[in-house]
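Note that one protein chain of the assembly has been removed; the remaining protein chains are unaltered in position.
Just so it is clear, A and B label the chains in written order, and each chain counts residues from 1 on its own.
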Amino acid sequence: MVGDVTDEALKATKIKQFLSVLAGRYFNWAGRKSLFTLHLGIKCCAIEMAAAATPRFDGDRFGVLFRSSPRQSDVLLVNGPISKKFADKIVRLWEQMPEPKYCIAMGECAISGGPYFQSYNILEGVDTVIPVDVYIPGCPPRPEALIDGFGLLREKIIRIGAAPSSGRKGDKPIIVGED
Amino acid sequence: MAQMWITMGPQHPMTHGLWTLRVKVDGETVVDTEAELGYIHRGVEKIAEARDFTQITPYCDRLCYVSAMTWANSYIYAAEDLLEVEVPERAEYVRLIAAECQRLASHLMWLGAYGPDIGSLTLMTWCMRDREMFLDLLQELGGSRMHYNYPRVGGIKRDIPVGFADRLIAKVKLFEHRIDEYEMMLDESTIWLVRLQGVGYAKAEDMVNAGVSGPNIRAAGVNYDVRWAHPYSVYDQVDWEPAVEKPTSVKGADCYDRYRVRMEEMRQSCRMILDAIEKIPGGKNTNYANGDEMILAKAPTRAPEGASGFSHYECTRGASQFYIQGGGDGRGKNPYRLSIRSPMFITIPYVAKTMIGYKVADIPAIMGSFDPCIGETDR
Partner (left out) sequence: MRITNEQADTAAQAAVEVITGRFGGANVTASVEHHANALKMAFVRVHVPPQHWTALAKHLRFDLGVNYCSMVTGTHYPEGGADRGWEVVYHFMRQPVEDQAPHTNTVHIAEALKGDAIPLEFEIVITLPQGDTPSVPSVQNIWVGADWNEKETWDLVGIQFDGHENMHRVLNPHDSPDGFHPLQKQHKIRYHDFNEMYDDAQGFGRKPTDEGRVK
């Protein structure tokens, strides 16, 4: 089932944790400014994500590059509501991403269902199916807010290290805009 | 060689949205296709049955998010048909200006997403840069870059700000030169021509029978446009013509014709905006207070049972239609049934069949030339 931790994964997790303590600080310092984001556009926030990659806001100078394959990306940026048809597929995308991986919920629909919280077909937030690290509120959030969200994710990476995502359940997520 | 089905799944950089296109290929040639939609089906028609008429406008913005103002306008005209409201003329002019600014922003988004499909990443940066000009103008009107919630039943939320007219005219005039730049780069580029010409033929009568409308029909040689055929705003008072192309082949319009018709539409929108801002009743430098009768008419908030209203509207991607039946909630404050017609819901299965016979590499070119937007498809 989704979220279950098998014995092999637990062992691998422990080895990873050991290695990450040794090499962790350097690894995080190097990796935090090179966040490859999955090229996934669900709904309106995807247009603001595209706008954040374009000349006026230019996310590329912060190391945010879009990759087409989940096998090659670090960050899953969820930018729209998750319908029942897509829930299974977004979990599969999340599982295909190699560790260390992070999830950013962008926009109201990904945080809590947004304006469609009453719908029969929309999940009340992507955090019902995958663990989220950073929430960026807004409908849609401005591209500056998205870039700020990436900045907060960088700070979080330094803080928590390369902990596997299944071990991060108890960690409090960051919400953009809260000080 | 064996034939096999390939899934261009929901997460794919070329599909302009979340839908699945399954193609059956024989080597490099496409033999059959199947489209699957519904990955962002939000049930807006059901949610609308629990909302007031004013509360539905933000939902309509989010239907086709690239072209939000035209969809909000489309809903508002149907609501005004249901509630029997007359809109003041100044409000109609401002709606026209806002809708045409949105059409420019939407066509730029189309071109900016189409360029990378063909291989021109430069085009994405250029188009998004110019789109920001129009998003700033729309932000002055509606308050947000993308979802404005601007029209109200009976008029508009607030009037054009002081100085808006000067900024509008300056930006539109600058943009007309930018269109020349795009055409200079693209119209004689060998790669662009080779990838777009001779690909994706679609005939006019086939398209109309399949329910396709908008620029895709005008590319096939007929200047049919809802703005003059079922007129709704002050389009007959401003100076414009529908952009129409001559199809290059007896097989219909190809991708190059559809690209050219959208470039010409951008020019016509610029022309309309510059004319409308001069002709606006009340002057372009005056700003009326919110709720003033020049921009907002008093409108009833309830529709009795048995009343219904519908209206066709020329959205960026085709002809959209809202059909609303009144009498919901027992007292008529909510619609009993709100039905939304999305041009792309009908066009995408048609486009999937158009791709048969071409190469796999032509799929993004054909798909992008019809300008899909999945938000409105999956309402």
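The criterion applied here is as follows: contacts are C-beta pairs under 8 Å (C-beta built on N, C-alpha and C of every residue); 3 or more make two chains touch, one makes a residue touch a chain.
Remember, it's a predicted structure, so these values are computed and weren't measured experimentally.
When you scan A:H39, A:K85, A:K101 or A:K156 for touch with the missing chain, the hit is A:K85. Only one of the listed residues, B:V23, B:L37 or B:L296, touches the absent chain: B:L37.
Listed residues B:S233, B:T316, B:T354 or B:S369: the one in touch with the omitted chain is B:S233. Within the complete assembly, B:V208 is the residue of B:V31, B:I169, B:M185 or B:V208 that touches the hidden chain.
In the full complex, subunit A touches the omitted chain through residues 3, 83-85, 87, 112, 117-121, 123-124, 128-129. In the full complex, subunit B makes contact with the omitted chain through residues 37-38, 41, 43, 45-47, 49-50, 77, 80-82, 84-87, 203-213, 217, 220-224, 228-233, 235-236, 241, 244-250, 252, 309-312, 319, 321, 323, 325, 336-337, 339, 341, 345-346, 349-350, 378.
The rule is simple: only the chains that are shown with their structure count from here on.
Note for the complex: subunit B touches subunit A at residues 9-13, 17-18, 38-44, 46-47, 50, 58-59, 62, 65-66, 109, 112-113, 124-125, 128-129, 132, 145-147, 375.
Per the touch definition, subunit A reaches subunit B in the complex via residues 38-44, 47-48, 50-51, 54-56, 66, 68, 70, 80-81, 83, 85-86, 89, 93, 115-116, 118-122, 139-140, 142.
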